[in-house]
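Omission of a single protein chain aside, the complex is shown with its protein chains in their original locations.
Each chain carries a letter (A, B and C) given by its place in the written order, and its residues are counted from 1.
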Amino acid sequence: MEMRLVNALATTEALAEVFSDTAMLQALIDVEVGLARVQARLGILPPGAAEAIAAAAYSEPFDAAALSRAARSSGTVVIPFVQALTDRVRTLSGAAGGFVHWGATSQDIADTAFNVCLAHACDRLAADHDALSAAIERLSDAHATTVMLGRTLLQPAPPITFGLKVAGWHAAGERNWARVTSARREALVVQFGGASGTLAALGPAGLDVGRMLAAELGLGYPDAPWHAHRDRLAAFVTALGVSTGTLGKIARDISLLMQHEVGEAAEPGGRSSTMPQKRNPAAAAVAIAASTRTPGLVAAFLTGMVQEHERAVGGWHAEWPTVAALVQATGAAFEALLGAIDGLAVDPVRMRANLDATGGGVFAECAMMRLAPTMGRDAAHALVQRAVGDRQSSGRPLVDVLAAMPEVTAHVSPDELRQLCSPEGYLGAAESLRLQLLGRCTP
Amino acid sequence: MEMRLVNALATTEALAEVFSDTAMLQALIDVEVGLARVQARLGILPPGAAEAIAAAAYSEPFDAAALSRAARSSGTVVIPFVQALTDRVRTLSGAAGGFVHWGATSQDIADTAFNVCLAHACDRLAADHDALSAAIERLSDAHATTVMLGRTLLQPAPPITFGLKVAGWHAAGERNWARVTSARREALVVQFGGASGTLAALGPAGLDVGRMLAAELGLGYPDAPWHAHRDRLAAFVTALGVSTGTLGKIARDISLLMQHEVGEAAEPGGRSSTMPQKRNPAAAAVAIAASTRTPGLVAAFLTGMVQEHERAVGGWHAEWPTVAALVQATGAAFEALLGAIDGLAVDPVRMRANLDATGGGVFAECAMMRLAPTMGRDAAHALVQRAVGDRQSSGRPLVDVLAAMPEVTAHVSPDELRQLCSPEGYLGAAESLRLQLLGRCTP
Amino acid sequence: MEMRLVNALATTEALAEVFSDTAMLQALIDVEVGLARVQARLGILPPGAAEAIAAAAYSEPFDAAALSRAARSSGTVVIPFVQALTDRVRTLSGAAGGFVHWGATSQDIADTAFNVCLAHACDRLAADHDALSAAIERLSDAHATTVMLGRTLLQPAPPITFGLKVAGWHAAGERNWARVTSARREALVVQFGGASGTLAALGPAGLDVGRMLAAELGLGYPDAPWHAHRDRLAAFVTALGVSTGTLGKIARDISLLMQHEVGEAAEPGGRSSTMPQKRNPAAAAVAIAASTRTPGLVAAFLTGMVQEHERAVGGWHAEWPTVAALVQATGAAFEALLGAIDGLAVDPVRMRANLDATGGGVFAECAMMRLAPTMGRDAAHALVQRAVGDRQSSGRPLVDVLAAMPEVTAHVSPDELRQLCSPEGYLGAAESLRLQLLGRCTP
Partner (left out) sequence: MEMRLVNALATTEALAEVFSDTAMLQALIDVEVGLARVQARLGILPPGAAEAIAAAAYSEPFDAAALSRAARSSGTVVIPFVQALTDRVRTLSGAAGGFVHWGATSQDIADTAFNVCLAHACDRLAADHDALSAAIERLSDAHATTVMLGRTLLQPAPPITFGLKVAGWHAAGERNWARVTSARREALVVQFGGASGTLAALGPAGLDVGRMLAAELGLGYPDAPWHAHRDRLAAFVTALGVSTGTLGKIARDISLLMQHEVGEAAEPGGRSSTMPQKRNPAAAAVAIAASTRTPGLVAAFLTGMVQEHERAVGGWHAEWPTVAALVQATGAAFEALLGAIDGLAVDPVRMRANLDATGGGVFAECAMMRLAPTMGRDAAHALVQRAVGDRQSSGRPLVDVLAAMPEVTAHVSPDELRQLCSPEGYLGAAESLRLQLLGRCTP
């Protein structure tokens, strides 16, 4: 298990595996072996060399601890890794050792291997996204007609449906994922350029090596090496960051609905260590924590973009921990929210009760808009303002206060008033918008 | 002039204007007037009301200072602005005052007006990008065959062409701008949802009002109001942030090439206040400053994404200064680099001299790759290592050291060696890559 | 008025003035004139030169717009400013023009002038802090015995006093301000080193000039010029950032207490543009917005710390907008919270009602701790767990459920139970802690 206590809330098990020593070594090996095989096919490597390299590479695990230690004095893990692989090939097959890493630079291997890992991570994130998105859509459908308070600046506003609120989560999630997917396609490309990015060491075959290596590893093939141009990865990283912002928003909504005083929805949650009665929004906490951390991680990546010449001092070297943390944070938020949404206990009765508890105050706008065309908006506004004052001092529902005002009933019958000032009567385009947000009809 | 001393390096004049009080007020007015006109066309407003509102709105400037002051106690500038507009309409035309801001919520106006400003900003940024991109392309073409040192980790690496380096800048810039453009299309949409985002106050016509308002203002029309979902703006903001990262990279490259000890390229630069002989990389400083500030600004926007329910407390209120600063930083970097690139003095002789000054050390890889297939890579590596040592102690060029080694000349003639170890002979796919980066052929 | 609409929520009027063109120019002038006067006193400047420089400098305003424009091509506003000042002195007094900016480098003037502005800003922030701190202390005292729910993870927890909660705000504010004050003392020092920071141009008198200039301007005097070492400013900036984090926490607490469903406290707030009944937490929004923006601004400053050699390319040039934004954000949060706290309507009845509405669930811990020593914690935990279940299904208060359980009354009398499970009976060290937090007794 690759998760750590210090990091337990910040990842999922699956994503911890993706960036584990085992997985990273696998990717490094796959890239070096893939390179050898491609070069063998092109006749660049002598017969047998690629097989010898593969046999050595896969023979037994490398010593990740030793490589990590050596990485710091080399500035990259690739240099000691290539050394270890070469030593092993040499031991097993002599001369083939000389063809390990042929024509490559260490950043070629590091970037390509990391992108192989990111591809695995993306596959897992995609599954998480799909599951969450489906759960959210089901939740929205289940509550298409469940009325609740709209809340702006944490104050009561005219009613919405819970289905509409949830559809808003859905649409943002879909937009975010479309951006991540597009950024992934662009970013997860092979890196292969040799020492200065010109492929000079391989002569005319260099471009072919890169193209075939990309195919071998299931990565895209870019217009040129991108050792010091990290905008594609940056676009991927920022797309994840934006996505996690939305996940944090959903989690915050849930945590607010779950307050004892609101009580409209509750995630399954976690238990307290001391308070037997308590159910904590643990999933929301995990997702909000992810959205708390990601902006800074995005900033860290962008800061590193200012890279020197053909390969950077430091900017590049800062990327791995940042990207791995960001991917895992996104995954942790997905996983937590999936549990929260799937197990969400929704209380429509409480939703209605909280709405009613405003005494109809949220229909003040509605009444004003209805009266304005006939009596003028200013008069209507003043009238409703007065009714709101009466409501607050008397505790009577606004609709009753209004129905008792002759200036009002001169224009609107008490029945129409009652109809108007009901949640169902004041939902506007809520259902159309919900369907549009779910992509079922076009705006 | 809207630029400030404290902000002088952080904007352009044009972009300072875009976010000036005058321009912001214009946008706010245009949105409220546009709303009234659209509602008049739909028969929602009584005849004459829209004209009265327009007449009042455009009659004389609003007091930006008073509005700014009042904005803080309201949490938004829109509330005092609507109050001021309403008062004015009421004074001029009586009842029409009641129809100002009909069915809208303040965030509808704030978001839409800000997007109108952003559209103007984008037009200016687009022009800046285009100009810079063209200048960079010209520079690359002019130096397609200018050889220079590749530099990795700020150390000499095999040669590249200056044209290739510059083409890398170009391709990153084009990718960035494509992302900004795509994000702009998605983000610069109208906001119109009324108090809770359901358009309830306007009844069935609400959706039409939004659609027509978008058309009136030249903005896109989204699937639903997005008061608390800021992912589209976030994607726009991050695309700018990524773009500025690349601009910082270009500027850093220039500042490094301009070092006295390197002397390969120089921007026109600025004068020192005390040192008569000095030319400072002022444009690079401005662009690097922009790329220093943008990651934090991006983080600030992403932090604000975790917004409560149907409208946030604070997250939304944090956006304007952040986005305006980011847009202006991007523009400042574009403008500065345009001056730097257009006026860049390139010194191909110095480039060659710096290459030669490595004594051919950068061809060590080349020699090793040439010798390896015949003598084995290990032997080749050891041999070349020894030659490099001799070169360093003797000061003789590597090619001469190699040409004097019988183990070498047994495999490669001195002539071939000299050919191999020349910059022109070791450029690999540089020109193909350059053309690919400029989009003139496909990878 | 120097505030802008785009920035209206992000500053106070007073702090907008501090960084206005007028104030910045005043500071630049004061530094150059101060330098001349000090040098005159030391006999470095010929008689009359300092007076001539002062007379010219103060004769009429400089053209801030032109200076801002020129700043970008110079990389600093100081170069065109010195040019303009020199031209003016020359026009008025001929040869004295040659002694403007004598022995200084532009960064000497820029840093020193900015620190002069920051000193003014700090004075204003200090007054804001003091006022807020006093208001918070009064609020805590007024509610020393007002019981309310503790809330952890937004769920009910055992009771606290409102006075304790508010005292927590107070202590954090005081700690923060102590850090800001200490950082200010360290950071607001003169910068004077000349071209390379050795004061070579002034010969042996250089150190005296700097020391006297510091005294002249009321700034501290550091061990050496700090052109490329920005840690002191960074410490000041981060202290402000930490401070604003606490202000955001206070504002979030207020916004949560002000929810309609909670209703325990309300800031005076702002009106809605459409909903007559609504009172918005406008002050909380402004303060939370500040705390949303500051982490990124802090990051931007820290990013710029990696400065090259004796003066940076870009890192330094990024500072002014960042620091000015951060200082103003802090001030905006102070001002907003001062209004919120001073005008806070606290509802102790509602606090008690919300506590009671938990049905005593928050005393489950209390009951368990009381029973455990006699019956064993496990048995006690199981028993209380069962009572909590009964309470939830029956709706009866926990204390009644417990009082009806013979296993409980075997150990604790119903009277003791009732005493135990009252808020006043379960406040623990709340008042001691409150007094410690207010600094009135030591822990």
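We adopt the following convention: a contact is a pair of C-beta atoms (placed from the backbone, for glycine too) under 8 Å apart; a residue touches a chain by one contact, two chains touch by 3 or more.
Worth saying up front: this structure is predicted, and the values here are computed from it rather than measured.
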For this session: Touching the absent chain in the whole complex: find that residue among A:G94, A:P321, A:G389 or A:G439.
Result: A:P321
For this session: Could you tell me which of A:V38, A:A52, A:V89 or A:A104 touches the chain that is not displayed?
Result: A:A104
Exercise. Touching the left-out chain: which of C:A55, C:A131, C:M369 or C:M405?
Worked result: C:M369
Exercise. What chain C residues would touch the chain not displayed?
Worked result: 46, 75, 90, 95, 97-99, 102-103, 105, 150-154, 157-160, 164-165, 167-168, 171-172, 175-176, 179, 186, 194-204, 206-207, 211, 221-232, 234-235, 238-239, 241-243, 245-246, 248-249, 252-253, 256, 288, 291-292, 294-296, 298-303, 305-313, 365-366, 369, 372-373, 376-381, 426-430, 432-433, 436-437, 439, 442-443
For this session: Provide the residue numbers of chain B that touch the chain removed from this figure.
Result: 149, 152-158, 255-256, 258-262, 272, 274-281, 285, 295-296, 299, 303, 354, 357-358, 361-362, 364-365, 368, 381, 384-385, 388, 391, 398
Problem set entry | In chain A, positions touching the absent partner | 1, 3-10, 13, 19-21, 24-25, 64-65, 67-69, 71-79, 82, 101, 103-106, 194-195, 201, 248, 251-252, 255, 270-275, 280-301, 303-304, 312-318, 320-322, 324-325, 332, 335-336, 339
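Quick note on the criterion: only the chains that are shown with their structure count from here on.
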Problem set entry | Homomeric contact chain A-chain C: same or different residue positions, threshold half | same
Problem set entry | chain A and chain B: spacing of chain centres that average the CA atoms, whole Å | 24
Exercise. At what distance in angstrom does the C-alpha mean of chain C lie from that of chain A?
Worked result: 31
Exercise. On chain C, where are the residues touching two or more other chains?
Worked result: 255, 272, 274-275, 280-281, 285, 295-296, 299, 303
